[in-house]
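We show some of the complex, not the whole, and keep each chain where it was.
Chain naming follows the written order as A and B, and within any one chain the residues start at number 1.
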Amino acid sequence: MRDAAIALKPLVGTLARDVTWGDCDPAGIIYYPNYFRWIDSGTWNLFFTAGLTPERLRAEYPDMDMPIVSTQLEFANPAPFGARAEVRSYVEHWGGKSFRVRHEIVRGDGAKLGAGSETRAWVRAAPGSVMRAEPIPESLKSRFLVPA
Amino acid sequence: MRDAAIALKPLVGTLARDVTWGDCDPAGIIYYPNYFRWIDSGTWNLFFTAGLTPERLRAEYPDMDMPIVSTQLEFANPAPFGARAEVRSYVEHWGGKSFRVRHEIVRGDGAKLGAGSETRAWVRAAPGSVMRAEPIPESLKSRFLVPA
């Protein structure tokens, strides 16, 4: 009964990023593939935030990996050299054997730079074997919820 | 009447790529943001194939740029260090002020690595002015068609 009273919301990981000289293309704005570097880092940072460093992941879930299945981003405003931004990441959907991470990229002045998602599979990837998707354990999912 | 008899198909640009040591993540497979580097190059290579080098683009369409609006990729098979691949790119849709480039990434042995698209706007980007989308000229579109 009391459990029902505890509202939960997704854990959000935040990552600071700045646009460097080498991130910019000849048009002087960020080269868009770098945003995918940022959101990939956003996912790993979300796992860090949930207490799952690479060592912990390996120890708790040996041989498991989370390869990318698909990803997409929409771009709103350009980011020039020197711009500061924040990547906000959370799991927006847990499927049976895959999950979708939502990423929102916001410029220092509050302007939206881009938003989208990554879908990743939860797979067993033992050396020498074929990768095979497996059900995502509840113990993993529960780490990504916090009191609302 | 005779024009109707000439079947046309999209011009396809092809780009050879190989997976280098630095393209691979600790799992030993290609780090997925690199695929976006490849497809961005695929679009520029398609323009090259159509005769539109950066110099020609600037000369024929001064102050015009084609910033990314959105992009997505689905991933099929992993590519390890040393793998060779081909990026095949063509315009799959011409909108009024934007266009969508389809990209297919195929491993040397024929296995599909990934596929997806980029949507880009056709914008006037004069220095010091706000970017504004403009209708894509027929002269541009016609370069991307070849006899079927």
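Here is the rule we use: a residue touches a chain if its C-beta (ideal position, glycine included) is under 8 Å from a C-beta of that chain, and two chains touch if they have at least 3 such contacts.
Fair warning: this is a prediction, and the values are worked out from it, not measured in the lab.
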item: Overall number of sequence copies in the complex as this file defines it, 2 displayed; value: 4
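We take it that only the chains that are shown with their structure count from here on.
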item: Cα-superposition angle relating the copies subunit B and subunit A, to nearest 5°; value: 180
item: Intercentroid distance (Cα basis), subunit B paired with subunit A, Å; value: 26
item: Parts of subunit A lying in touch with subunit B, wherever the complex brings them together; value: 27, 29, 31-34, 36-37, 40, 65, 67-75, 78, 116, 125
